[in-house]
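Sharing a structure here in structure tokens format.
A single protein chain has been removed from this complex, and every other one stays in its place.
We call the chains A, B and C, going by the order they appear; numbering starts again at 1 in every chain.
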Amino acid sequence: MKHVAVFGAGRIGRIHATNLAAQSGVQLKYICDAVPAAAADLAQHLGAQVADIDTVFADKSIDAVAICSPTTTHSDLIARAAAAGKHIFCEKPVDLSVQRAEAVAQAVSAAGVACMIGFQRRFDPTFNEAKTRLDRGDIGNPEMLVITSRDPGAPPVEYIQQSGGIFRDMLIHDFDVFRWILCGDGDRAAWLSATGSCLTDPAIGKAGDFDCTAVTIKTVKGRLCQINTTRRAAYGYDQRFEVIGSKGMLQCGNHRPSEVTQATAQGTAQDNPEAFFLQRYAAAYRLEIEHFFTQLQNGGSFRTTVQDGVDAQILADAAAQSAASNQIITF
Amino acid sequence: MKHVAVFGAGRIGRIHATNLAAQSGVQLKYICDAVPAAAADLAQHLGAQVADIDTVFADKSIDAVAICSPTTTHSDLIARAAAAGKHIFCEKPVDLSVQRAEAVAQAVSAAGVACMIGFQRRFDPTFNEAKTRLDRGDIGNPEMLVITSRDPGAPPVEYIQQSGGIFRDMLIHDFDVFRWILCGDGDRAAWLSATGSCLTDPAIGKAGDFDCTAVTIKTVKGRLCQINTTRRAAYGYDQRFEVIGSKGMLQCGNHRPSEVTQATAQGTAQDNPEAFFLQRYAAAYRLEIEHFFTQLQNGGSFRTTVQDGVDAQILADAAAQSAASNQIITF
Amino acid sequence: MKHVAVFGAGRIGRIHATNLAAQSGVQLKYICDAVPAAAADLAQHLGAQVADIDTVFADKSIDAVAICSPTTTHSDLIARAAAAGKHIFCEKPVDLSVQRAEAVAQAVSAAGVACMIGFQRRFDPTFNEAKTRLDRGDIGNPEMLVITSRDPGAPPVEYIQQSGGIFRDMLIHDFDVFRWILCGDGDRAAWLSATGSCLTDPAIGKAGDFDCTAVTIKTVKGRLCQINTTRRAAYGYDQRFEVIGSKGMLQCGNHRPSEVTQATAQGTAQDNPEAFFLQRYAAAYRLEIEHFFTQLQNGGSFRTTVQDGVDAQILADAAAQSAASNQIITF
Partner (left out) sequence: MKHVAVFGAGRIGRIHATNLAAQSGVQLKYICDAVPAAAADLAQHLGAQVADIDTVFADKSIDAVAICSPTTTHSDLIARAAAAGKHIFCEKPVDLSVQRAEAVAQAVSAAGVACMIGFQRRFDPTFNEAKTRLDRGDIGNPEMLVITSRDPGAPPVEYIQQSGGIFRDMLIHDFDVFRWILCGDGDRAAWLSATGSCLTDPAIGKAGDFDCTAVTIKTVKGRLCQINTTRRAAYGYDQRFEVIGSKGMLQCGNHRPSEVTQATAQGTAQDNPEAFFLQRYAAAYRLEIEHFFTQLQNGGSFRTTVQDGVDAQILADAAAQSAASNQIITF
């Protein structure tokens, strides 16, 4: 039986805590949150205790922690968990600063604890099936990747101001998908061009951020990746990618709440995609927690390491720099 | 906290027991099975105890039982549970004999216990969404229903011999869907024609059964329903229906394991449907158990009553009789 | 160069005349119609002459005639064309009376002229591709066929009154598809059950007809076919069939005016099907005329013979009789 504490009782913390509590062989012991009522509510619901951070790290019975608190706390909590000898599951990103993220990666490595970063898309049944087929050679050698990554609506400007910007906050997932899909054989980014606009809400522009972006990456082997994003897709949360190989293409489509098609005089309509990430990636969140404990048990490596977190962050920085400077970045 | 016992630790018993155990406010206390090892294995896995039937019915703390044992035991167990004052969730069918099913329905009614029949399709997210839209008037008044109900492969002939025949074993679900979709306003079957063939395995014919059937039902209001079934769809478990109304059509499509589309020189292919009922109706099984306890709690009525079980059985009998006699049945 | 006359300058006559005029190696010489202005307009548009029937049959230069006049005139015109030694393309049906249709078939045979019946669905690119794959064995041996045949709206009641009823007027195409798809190896109908309702317009019922029907046919080899039809599908002209074989299924979907998908907050919608038969079967009409002349040239047999017309009519009669008498028909 593994004993676990969760930092953060917000939206994503509740998801992970609930999945942890349902995991066989795992006991959810503590919930920590800066807002005591949030911690208490979640703890009661799942039969756990409220605790403060120090208590968690001091408790020898705790095997692992799940870090679901705000981004600004990630690197510090990882470092402290590593120092305390706890295994770590941490939501993306490791840190908005590549330098700090790298320092944390070293701390984790030095402490010899396991650390997995929550890039949940690698656990989505559709995306993961595509990766399996790609690795099996179903479409030959990968050549191009087109990622469509569109949110149904922008977060509050207050969030955006502290988010590190759209490249670090939203596209971080897409940079990880790029690395996962196109760089599986050791290939890596060689060339990057990014630009953006503010088209949906002037307040986002005032906050110094974009709400629509277009990124192109070329790898050392000459593979091409294009990423298109918007903060506001009126029809919902649009999460697709397609990878073209020498023998074919794999397309990952959206998931829908139901498979009902309604045909009336107005047209023949299917459901829009699952509303947002909590719905779209519900299975992925479940599967990544399962993966975390399975690999802890087996001593196997994680599908998404702390180094993956660092490497995605480097691409996010490069994109931000390219868009700000109107320059192509070469690595 | 409701205390519950499960009869039957086979394929469907494991599903229901697992969902029961995960239900908040519910404690799974007993597992009963004629095969002790099966009961013990499931009980251990879910933290329950093995018990015999008499123990369950004698235990005052037991609020409800879930009957997942073979069809031939259903009516007897329902009757005994009713006599013992336990609420009942029972897998379909109530009984292969309409007469016995009706007697059981009366016993349940007389005992004043709640009894829900496991017609899981009414809880499938896609089918249920279609029903919601139909009731909301999205396609006007329903006029026609086409049900496609195809299994990926036939069960062993030994099973078929005791199944009551394809109409009572397999189409029972489709007769329930017919009633649910076309008879929501009190309409009912007035006319039925059924026929069948044995095309996939001569052993099924020798056992006196069909493996392919075609049923037509007309209601009192003149609505038309066609059901086509086969025991062997080479491409998988095909579970669809479409209902045509005065203002449009609702089509319920299959669910797929992933939304990957693979395009190669050989064609552009999607996944085949979910493999079989355990996969296709995984969400439905979860939702029907949740519904059972929610309605117990609220004192509300079940979406699928014991009378629904009786009425579907009457249609199954009529279909078997029509196909055997080459006669149209009128009600 | 073949010289041709067209009887009938109505909706379907215009289609065939236009396709004839564009056929290389064919000269459209005459247009005949009971309404002189209709004939004149079409003749002028296509560079042909207006003529009466006698002139056409007396003109030795005429090789072939296309009969696109009202149904009641078909058998008489076929008989006269056969007597005059002209090859014949005739719109379905041969005649509403099976007896007269058979007599006409004999007359054609005795005269030694070629006669093709316009069952255009056999020339539709989608349906024809399915047939090709079926014959190639892509899905093994055919076992079941489900035909969806729905019109966007009913014709005027005056038309319905003279149409011979929905089975002879509308389902005649579906009976031909049944024979084409399930009876390709010499199999034939052994058992038929039909019923219908009047749900969309009481005037149709008053005229003694149905507007919704459900037909089941079983063949000598035990294959099953279900046909569902309505005169009023609010979402458009719905023309599909699916055939299930021992190794898989072929589904024929609708054609759409464009492949645009529109995603808004209201849903993700594709175009409704092509509006009606003139649009849906535009390619089929072109290809069947091409087939007619190619086979005339080669001396090959037609894909749709006068005997096919007779045989579809026999099924239509049986369906009408079954629905009227509430009896299953066996052949």
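One rule holds for everything that comes next: contacts are C-beta pairs under 8 Å (C-beta built on N, C-alpha and C of every residue); 3 or more make two chains touch, one makes a residue touch a chain.
Computed from a predicted model, the values in this text were never measured in an experiment.
Counted over the whole complex, the shown chains touched by the missing one are A, B, C. Interface note for the absent chain: among C:4, C:252 or C:284, the touching residue is C:252. Checked against the full complex, the one of A:157, A:224 or A:314 touching the unshown chain is A:224.
Across the entire complex, the residue among A:34, A:84, A:203 or A:234 in touch with the chain not shown is A:234. The chain that is not drawn here is touched, among residues A:46, A:84, A:103 or A:214, by A:214. In the full complex, subunit A touches the hidden chain at residues 139-140, 143-144, 146, 148, 150, 191, 193, 195-200, 212-214, 216, 218, 222-226, 228, 230, 232-235, 238, 244-249, 326-328, 330. Counting over the whole complex, subunit B has residues 234-236, 262-272 touching the chain that is not drawn.
Contact between subunit C and the absent chain runs through residues 22, 125-126, 129-130, 133, 138-139, 247-255, 257-265.
As a working rule, only the chains that are shown with their structure count from here on.
Measuring from the average of all protein CA coordinates, the nearest chain centre is that of B. When every pair of chains is scored by its C-beta contact pairs, the maximum goes to B-C. Each chain gets a centre from the mean of its Cα atoms; for subunit B and subunit C, those two points are 41 Å apart.
As a whole-number value, the distance joining the C-alpha centres of subunit A and subunit C reads 57 Å.
For subunit A, residues touching at least two other chains, in rising order: 262-265.
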